[in-house]
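I'd like to ask you about the structure that follows.
Missing here: one protein chain of the complex. Every other protein chain is in place.
Letters A and B mark the chains as written, and numbering starts fresh at 1 in each.
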Amino acid sequence: MHMADALLSPAIGTTLWAGTAAVSGYASMKLRERIDDRIIPLMGVLGAFIFAAQMINFTIPGTGSSGHLGGGMILAIILGPHAAFLVMASVLIVQALFFADGGLLALGCNIWNLGVYPCYLVYPLIYKPLAGNSRSSGRILFASVMGVVAALQLGAFSVVMETLLSGKSELPFGAFILLMQPIHLAIGVIEGLVTAAIINHVRNARPELLESTAASRPLEIAISLRRIMITFAVLAVITGGGLSWFASAHPDGLEWSIEKVYGKGELPEAEYGIASVLKGIQETTAFLPDYNLKSAGNKSKKAEGAPAWPSADAGTSAAGIIGAAIVLGLILLIGMGIRTFRGRNV
Amino acid sequence: MTFDALYYDMGRLDRLSYGDTFVHRLDPRVKVIATILFLFTVISFPKYEVVALAPFFLFPVLLITLGEIPALFIFRKVLLVSPFAILIGVFNPLLDDGIVAVIFGVPLSAGLLSFLSILLKFTLTVSAALLLIATTSFPGVCHALRRLGLPAIFVAQLLFLYRYLFVLMEEAMRIIRARDMRSFGTHGTDMKVFARLVGILLFRTVDRAERIYCAMLSRGFRGDIPSLRKYRIAAIDLAYLATTIIFLAVFRSFRVTEGIGHIAQELLR
Partner (left out) sequence: MSHHMVEFKNVSFRYPDGTEALKGIHFRMTHGESVGVIGANGAGKSTLLQHMNGSLMPTSGSVTIGDLLLTRKTRREIRRKVGIVFENPDDQLFMPTVFDDVAFGPLNLGMDAAHVRERVHGALSMVYSLDLRDKPPHHLSAGQKRAVAIASVMAMEPDILAMDEPAASLDPRSRRLLIMLLKTFSHSKIIASHDLDLILDVCERSIVLKDGKVVADGWSAEILTNRELLEGNNLELPLSLQAR
């Protein structure tokens, strides 16, 4: 599943975008070193292929519901991690623009979840070791299922973390996990099976297409890559979850330091003045994830009762509703006005 | 949605993107930046903010009317992708049910407000994204991304993807039709058949890539995709960007909507 803009906070969005941008730059750099310029049209066309293939449905045995292909693993197996990552990113960009599947700001998260995990973590660390020299269809089956399941679990978990740390949803961690992980486990098994079927078909008919057989790179490179990949894994955990956690810790830090600095009852005016303004700014700009209104309500009662800033409460009042109705009405009028104006001129 | 429906939908949006209105003629870079700033501003609103989001609907409304994009088309697409956000958001009223306001006799819980906030933000962000592509052709967006710093190799293959997107979708459609014509209910869509069809599509794709590469070499390709600079930033583009930024800043920092409401309340007394 894709992250949506509406559930995202600016901090998380920016963090994941930074991570994705860094990986994109890295992947582009590695690709340029390859000097094989036939890969550019191949990547583009394979991206279109994945896109089209994702639209074809197949029935999942036993359930009667339909499934679709993900594609990250297949791309990695054919193109290798760097090209596959860029292609996955491209497919997601097209989906975000044409289908609004996941937002544009959430694209950073989605490319991370659906691109980095399969191409840079699962493919080198799980699929390749398990598949070995890719000569037995059984091993490929096992490697595919394990790989896809792992990739989807990581992706689903990240979506949970990103949503939670953005703070717009009330779903508690436990319930969310219980919702996401099992579903993606099932999806992962199915997709893994299908991936294996496709890879085996390719292996039999045109083995030269697979990266592992075409480029006879021995395992030693995989081992030195391993070190890089483990670093990546650590980074993935940090950015996918940790850094955002750190960012979300700020408001409490700010609160705490304000109370520490001004204390209670020591400088009441200053407390009203600066502290309330600071608190007000922090709450209205909300560049850091929100905390629950219930606790905010308590805290604001503790802190001085600054009446000027309405953000300590729900921010919604009768005046607000009236104002919204007026504003929306105005916008509608503007829209209709432009429509008729253009209609008359055409 | 069925394959056919998805395909025609995409085709429609793609055709709209080549329109020739004032909005379409704006520089793509400016439109991309404006959209991103818009999205950022919208999601920067606190969790419980509902009312202050109202003025932001002006952005999609203006794009729709000035860009001559069918409003129902956009609305339908917004609805289509809403399930996930709704699914997650609907738990908010259930889990956060302390009443924080009573307006016109209706009690509102905090969770309801945050759910409404999510819905409004969702509508705004999704329509903004769709309207970006609806008013800027995909190559235009790619050009903007390139000038905004995306690596050349990434953009090159992105453009290839777009070029062959519809070609490949059509091929896939033909394959599916062939499959559906010969499967009388069952076994047509089972996984084995799927894998085989995808395999066929894959081989055709790879062969096509070879032919394309051959065509590229035949016209002198040496590794770098050349391009001629086509877009120039004009005063109107900067004016558009400036107006957008001012709008966003004003409506993010000041509670204009509530102000208007207060004034109205005063007048009604």
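The rule is simple: a contact is a pair of C-beta atoms (placed from the backbone, for glycine too) under 8 Å apart; a residue touches a chain by one contact, two chains touch by 3 or more.
What you see is a predicted model, and the numbers here were worked out from it, not measured in a lab.
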{"item": "Among shown chains, those touching the left-out chain", "value": "B"}
{"item": "Among B:Leu159, B:Leu202 or B:Ile260, the residue in touch with the chain that has been omitted", "value": "B:Leu159"}
{"item": "Residue among B:Gly105, B:Gly149 or B:Gly220 touching the omitted chain", "value": "B:Gly220"}
{"item": "Residues of chain B in contact with the chain not shown", "value": "15, 18, 137-139, 142, 159-160, 162-167, 208, 211-212, 214-222, 226-229"}
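Simple rule for what comes next: only the chains that are shown with their structure count from here on.
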{"item": "Residues of chain A that touch chain B when the two form their complex", "value": "1-2, 4-10, 13, 24-25, 28-29, 31-32, 35, 37-38, 40-49, 51-53, 55-61, 66, 69, 86-87, 89-91, 93-94, 96-101, 103-105, 163, 167-172, 175, 190, 193-194, 197-198, 201-202, 205-206, 209, 283-287, 290, 292-294, 297, 310-311, 313-324, 326-328, 331-332, 334-335, 338-339, 342"}
{"item": "Chain A partner contacts - residues on chain B that touch it in the complex", "value": "3, 6-7, 10, 13-14, 35-36, 39-40, 42-52, 54-55, 57-58, 61-62, 64-66, 68, 77-78, 80-81, 84-85, 88-89, 91-92, 94-96, 98, 100-101, 103-104, 108, 110-111, 113-114, 117-119, 121-122, 125-130, 132-133, 138, 141, 150-154, 156-165, 167-169, 171-172, 175-176, 189-199, 201-203, 205-206, 208-210, 212-213, 216, 221-223, 225, 253, 255-262, 264-265"}
